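Below is one structure, written out as structure tokens, with a few remarks after it.
With one protein chain removed, the remaining protein chains of the complex are shown where they sit.
A and B are the chain letters, set down in written order, and residue numbers restart from 1 in every chain.
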Amino acid sequence: MMRKIVKYVLGDIIRNKMVLVYTILLFVISLSVFNIETNTSKGILSLLNIILLIVPLTCIIFSTIYIYNSSEFIELLVSQPIKRKTIWYSLYFGLVLSLSLAYIIGIGLPALYYFPNAKGAMILIVGLFLTWVFVSIALLIAGSSRDKTKGIAIAIVSWLFFAIFYDILVLFILFQFQDYPLEGAMIVLSFLNPIDLSRIQLLLQIDAAAIIGYTGAVFKIFFGRGLGILICILCMCAWFLVPLWLSVKIFQKRDI
Amino acid sequence: MFKISISPYFRSACILKMSGKYKLFRHTLYSILIIILSFAVLPSYAGIVRVGKNQAIQSVQQGILQAKEGDTIYVHAGIYHESKLIIEKSITLVGKGWPVIDAQNKGEIFFIRSRNVWLQGFKLQHTGRSDMKEIGAVMIYDSYAITVYNNQIEDANFGISVQNSKRCTIKDNHIKAFNKNEVLSGNGIHGWKADSLIIIGNAISGHRDGLYFEFVKNSLIWRNKSTENVRYGIHFMFSNNNTYIGNIFEKNESGVAVMFSSKIQMYNNYFHDNWGDATYGILLKEITDSHISGNSFVQNTIALQMEGCSRIKVFKNKFINNGFALKIQASCDDNDFTHNNFIANTFDIATNGTLVLNTFDGNYWDKYEGYDLDRDKIGDISFHPVSLYSMIIAHNPAALMLFRSFMVTLLDKSEKLMPIITPESLVDHFPHMKPFDL
Partner (left out) sequence: MIQAKHITKKFGRLKALDDVSVQMNAGECIAILGPNGCGKTTLLKTVLGMVMADRGEVMVKNELVKKSNWQYRRHIGYMPQIGRYPSNMKIADVINMMKDIRQNSNLNEELATAFDLPALSQKKMGNLSGGTTQKVSAVLAFMFNPDILILDEPTAGLDPLSSEKLKAKIKAENDKGKLVVITSHILSELDDLVTEVIYMQEGKIIFHKKIKTLQEETGEIKLSKAIASILQSAEK
């Protein structure tokens, strides 16, 4: 049943011009970055901030709006003999699959073409991870608030928080507690923001120069070893599973 | 015969001391030397001692005892379990077909305390180590004009040690150890209180310091390759007036560190892939009046760190793909950086103070975003190579978490427009638009 609905949601989203525009935008960005920058690792770094900003922004805004615009469709399905959980997961998978596809075509494949190694793979993984996380946060927002305007506003604020404000907060903590050893705290803090987590993962792969001094060693040891990698993977999974699970709980109880 | 075999050195020594008004005398001396040479050379070849399993003399020890001043000892292929071979006369020792001298961890192999010794073609191995003293495959003490040429040294505590000696040449040796720990291991080529050494074309790996000099002066270090040592590729202190050309220092645990010396010339060396916590492409501490030029610094954690340095000219070097290209402490003054390429470094320059007494004009920085309206290939606006974030991270290493975050990029950009925290005087007034062809 889920597969059938996903198929229809997917078809609907793929025909939506926004996803096409998003794909082309990513593709143009990645090609221009890879072609213009003579220095390839510098190119990959210019791509970094684009991935870390545009992917979450697009995913969270597009998905939030899509859910609101699908309210009648959801209403239609809810009145049919289908589990609500199935409807909601279908929406999630429809969104995730289409946006992931856009990312794979727009950035993943060019990245793998120019970097057929761990760097390219990491760019692909990180982008997909961010897509899943921010679609799932969008579902949580759209599921919790009935008001479309309010929901979109919350989505934008969440994006601002994860993309910028959180880092300002971290910097503030760094300055407030600079007399204490903060390396462990920084590792924990980096887990609490999917964008920071992605950035660090990506940098460990593509920019070995980031490994500077003692802190670099701490980060590298933590993120590069078995347990650290395991915690990273668990944390990344939690980042899209927990909001999704919460949103399902909310949607199941919600009046349509 | 003794005098004759040293004559080339003697001659050059004389020439150096000559001044113009003794020209006539010099010519006369020349002629005399040549005449003596032509008579003396023939008998010197007569003294040949052969050591080998099929020879009358079967041990190197015996060979050395039997040889007379100026004799040549040929040691034929085979394994010789010997150690503590003391050479106190002017002889030439040549290995034929790579004879192996294995000390079986019993101590030093050759002790040389002499003049004009030539040691060539041996494979020396397994000296063992001691906590009490430095044990080396070749130990040269109080000597003059010793040549160690084309030997292979494996698993020695120290490779070649030159102490209190002059005019020694160490050339084309392969020195290899398998150390894991810097406390237990010794240096590849170790110089202490030496003068006028020539160290060329050696390949050293796996020692504590590949090359180590203390109180060594007027020496030339050329085309050596010092890699994967457990501490420094080269480490020297109190060693003035030395020249380092075309050496390769790669993948050493702590890179290269040089201290308390002046009048150092470093040209066209390679400092590559020295990664790690507190690892430097090269650390200069209290170095003065020196030149650093044409070197290539690629993929080091910190390519060049300077502490308490003065009057160093750093020009025409390449800094590519380093974590920090240059960390210069406020204790440095009067150093000049020009015509260097800074490309794809995470941070170009970091410093720990606001006082800057060094000049940075006329370099190429790939991070420069200025313009060149008058097309003189020099950017029209100045470049500040220190970023705000590099200051933050130098002060507070845990800020690494925010590395390359969007927020940090924003901060850096705004700081570039209006410098508040970064030193305003650390500036390149004439940044080049295009990299130099180095």
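Some notes on this structure:
Operating definition for what follows: a contact is a pair of C-beta atoms (placed from the backbone, for glycine too) under 8 Å apart; a residue touches a chain by one contact, two chains touch by 3 or more.
A quick note: this is a predicted structure, and the numbers were derived from the prediction, not measured.
Within the entire complex, contacts from the absent chain reach the displayed chains A.
Within the complete assembly, A:Leu76 is the residue of A:Leu76, A:Ala118, A:Val188 or A:Leu234 that touches the hidden chain.
Between the chain not shown and the residues A:Tyr8, A:Tyr113 or A:Trp245, the one that touches is A:Tyr8.
Residues of subunit A in touch with the missing chain: 1, 4-5, 8-9, 11-12, 15-16, 70, 72-73, 75-84, 252-253, 255-256.
Rule of thumb we're sticking to: only the chains that are shown with their structure count from here on.
With each centre defined as the average position of its C-alpha atoms, the distance from subunit A to subunit B rounds to 50 Å.
Subunit B contributes residues 275-278, 299, 301-302, 321-324, 343-346, 366, 392-393, 395-410 to its touches with subunit A in the complex.
Residues 39, 41-42, 45, 48-49, 52-53, 163-164, 167-168, 170-171, 174-175, 178, 181-183, 185-187, 189-190, 196, 199-200, 203, 207-217, 219 of subunit A are the ones touching subunit B in the complex.
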